[in-house]
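Each remark here refers to the structure printed beneath this line.
With one protein chain removed, the remaining protein chains of the complex are shown where they sit.
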Amino acid sequence: MLPAVRDFSLQIFAGETYGLVGESGSGKTTLAHAIMRYLSDSGEIVGGRIDFDGRNLLALTSSEIRDIWGREIVFVPQDPLSALNPSIRVGEQVAEGLRVQMGLSRKAANTRTIELLTEVRISDPGRVARSYPHEISGGMQQRVMIAMALGAEPKLILLDEPTTSLDVTTQAAVLDLLRDLIHNTDAAVLYITHNLGVVAQICDRVAVLYAGELVEDAPKEALFEKPLHPYTQGLLASVPELGRHKSDARLSSIPGRIPSPQERGSGCIFAPRCPLAIDLCFSERPRLDASFPDSKVRCHRWPEIAAGEIFAWGKINNPEAVASRPPQETALQLKNVEVGYTLRQSLSERVAGRPRRRVMAVDGVDLSVQYGETLGLAGESGSGKTSLARAVVGLVVRSGGDIDLLGLSLAPELSRRSIDELRLAQYIFQNPEEALNPYLTIGETLQRPYITLMGQLKADARNNARRLLAAVKLPADYFDAYPNRLSGGEKQRVAIARAFATSPALLIADEPVSSLDVSVQASILNLLSALQVDANSSMLFISHDLAVVGFLADRVAIMYAGQIVEVTDSKALPALPHHPYTEALLSAVPSIDPATVQQVIQLEGDIPSQQAFPSGCRFHPRCPRYLGDICRTVEPPWQVTETGSRIRCHISPDDLRAAQKRGFDNEGG
Amino acid sequence: MATFVIRRMGFLALTVILTSLVIFIITQMLPGDVARVVLGREAGEAALEAFREENGLNDPLPVQYGRWLMDFVTGDWGHSLSTRSAIFPVVMDRLRNSLLLAGMTMLVGVPLSIILGIIAGLNEDKLADNTISIGALTVVGLPEFVTGLVLIQIFSRWLGWLPANSSIAPDATFAEKLPMLILPAMTATMVLLAYISRMTRAGVIEELKRPYVRTATLKGLPRRAVIFNHVLRNSLIPAITVIAISFGWLISGLIVIENVFNYPGLGRLLVFAIDRQDLPLIQAVAMVAVVSFALANLAADLIYARLNPRIRLE
Partner (left out) sequence: MPVQSKMSLTPDSPLSVNPSRISRWAGAFHALFSTKATALGTTIVLIFVVVAFIAPLIAPYGVNEQIYSDARQAPSADHWFGTDHLGRDVFSRVLYGASDILFLAGLGTAMAVMCGTAVGLLSGYAGGMVDEIMMRFFDSLLAMPALLLALLLLGTLGPSRNSVFIVMVIVYTPIVARVVRSVVLSVRSKGFVEAARLQGESIEWVLFREILPSVTPTLAVEAALRFSYAIFLVASLGFLGVGVQPPSPNWGLMVNEARPHVGQLPWALFFPAAAIAIVVIGVNLMADGVKRLLQA
């Protein structure tokens, strides 16, 4: 029996919104379940009290707690699709709770369901209510979950990463909805998330959870202004903010990883990763001290930190900043690249004469990457960015266009590329858990590229692999370890090492940090840019997160529905004007500065299906700056702005800037 | 829905045709010369050749296959080589008997197995589950002839309640048939019980772990409502497929069971035909079994699509 969460104390008052921040493995969801006294197979509450509205939840009978669930305490989970019953219409799923908990008649419950769906800004509540979960988009599904929670006018709302599984623009819209709903409710709200930006935008108070322990608890402004716990400082310093670029300063990162319950020692739980740790930190566990009247922190050295005598991590300009290089010569050239394929049909479908469905993932892309340059490729899921990247290395076969790398024309099929061509381009995959063969040791994995791509003998390959392991700052004894011993971040380091082994001319990184925690993400981004400089490689860096792309890339290309809509210098990202889609993406990045009041641009509708793109400008059905018929019928031209960005839009750069500036002014005032 | 049905039926026809080809090829490789089998050892070479020519045995194999398939579709199944009687009525008669037995088994076995599977799944790793699961693994996982012989020993030799021999007469009434059906049906039920209950159990356990169960529970629904309105609705959908699969098991099981009890069904006819190397009879019985299996699959697919909203759009 190992404690996942230990002596956690928290008070939430009615009308208050509490942010609970923690990385994966910190015990957030376990805690959320425990607070509701929802006991799953995996854990039990072994001690403590949960007082809710004058009652100790742990002392209630199971039928008493059922009366509280869904009526007084409600829960909005992370992944709405799996949280909804796949075979019941969503309206009925909302109405069911209303009948049971509010005692409404069938008819009244149905009427109330439609009202609730309208409240969560579903424009067509009747149709949505009659749909099954898989028939509506992720944003809609989460709105339904929120409607379900609101129905009972609860006293406590627990939100467990409610926007994490959603796309950037959808996430922004749902956050906006939540912000308004929370503002208008008297309920106490516990908002659980790993995203500091979301906390800064939504919460009143913030509690920081680390490895199952509360390490800091403070009002939002105090926490973001003057974090007292080294871990909180580290978290804040490792977030790439919009407008920050690698040439300004490297990101701070917290070394090491969150300890598992077995690895926790007797001292401060953060001591092994803390730059301020002293002997006392390893021997004695710090208490949760009241630092200020309103705040608490669990650190032996907080008084020194508060006095400004010492700091663990700060947002200071780092002299080791990576120089961004001026563009020289073209390394990679894409001309009119298309990736389209006919969906595979089974023999029976062919017999039944069903028409072949054609999918266009990438539709006529021209791009170039210079020697040593990092080109960022951003867009939401379904925009075709991964298909484009995979076409470059040959993992998908392109249906049209040319790809030139260092003057070599690359064949569409991987099997028709020579070893020399393969050596020139390597790829880092999104999911570190699937990046390494679980049945090969790290050493075996790392020596393969030397053997196959460089033709080295096994002994040489082994030596080089050891050197490579050191270069990505992993301990030498990992050489004979299997991947299951490594954390996600460490696996990604190995994957990066493998890709850089042959110093490729082009490295493609497909969302390499999106599944990693913030503190790990920063160190991976730093590692990537350092290795890139050493190997003098060009990089195509793909991410849905504009802040990350803006930090790492020299130039950024924005992709929508299989096409590039904007190419801009990453330093020009904070400047105006932008393509309306870029504008929406930028507005959707939550800022970690609580003082910023964000004006999120909400996009109507969903990302178009790859089977049927809209005519004219592909963004027109969702565009907030829709001009008129011209957008619907004519493909927009490329225009160049004063800042040097190229934008594919019918609106002139001057008009765009004027319109977008008005938006900013409204936001400020 | 209409296109879905048509598509499934197209698929069914394709499978049956391909399978018929496999059956044809396998049976063509049967040792022995059909002409000699029919005409006997004393027949002269001229007579044999005349027989082959008359019956198209000298045609190329694809032609023979096409003719055979067309004959099967039109109900012209020829004559048995061993009994000389027309095959179609015999097979149909035996099919009726087998279906009667299969029907009785499914009627009792399927609901019983599903209920046991649900009970086991809802009480994972508790006493009820362990009893049912170990039971399914042991007593019920035995070959049908062992189970059948044990049942005969108990109910017919020791207790004397039921007959050990189920060779029902063609003109028997249902009341006369019933006692003879009980033991074979019980044996076949055991076969179903093993597969369906274990699959249903796995389905229930899997569904119980899904996040929507948490949603339903945290809505404040009573446990009973969570189970009946949410969990069972989803775990019964895969059970439909399981029933179709177990129909295949049932066909295999019946071949053995009918031989244990001397029950005049298709299974017994098949073993008889193979014993006698009776080519047309083997082909006819195999085709009938394949078509019934395919139809059962089709029915399951359609019911599945009807119940599962995720399928309908595709």
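Read from first to last, the chains carry the letters A and B; within each, the first residue is number 1.
The definition used in the following text is that a residue touches a chain if its C-beta (ideal position, glycine included) is under 8 Å from a C-beta of that chain, and two chains touch if they have at least 3 such contacts.
Please read all numbers here as calculations on a predicted model, not as lab measurements.
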Option from A:Ile419, A:Val533 or A:Val634 whose C-beta touches the chain left out: A:Ile419
Listed residues B:Met29, B:Ala46 or B:Ala175, member touching the removed chain: B:Met29
Identified contact with the non-displayed chain, of A:Val215, A:Val362 or A:Ala495: A:Ala495
Contact set of chain B toward the excluded chain (per top definition): 15-16, 18-19, 21-23, 26-27, 29-31, 134, 137-138, 141-146, 149-150, 248-249, 251-253, 255-256, 259, 270-271, 273-275, 277, 282, 286, 289-290, 293-294
For chain A, the residues touching the chain missing from this view: 1-14, 27, 30-31, 34-35, 42-54, 155-156, 188, 212, 261-262, 346-347, 393-395, 414, 419, 422-423, 425-427, 429-431, 434-440, 445, 448-449, 452-453, 482, 484, 495, 498-499
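Here is the rule we use: only the chains that are shown with their structure count from here on.
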Chain A and chain B: spacing of chain centres that average the CA atoms, whole Å: 52
Complex contact set, residues of chain B against chain A: 3, 6-7, 10-11, 14, 210-212, 214-222, 225, 229-230, 233-234, 237, 307-310, 313
Residues of chain A defined as touching chain B within the complex: 36, 38, 40, 66-71, 73-75, 77, 79, 82-88, 93, 96-97, 100-101, 132, 134-135, 145, 148, 347-349, 351-352, 354
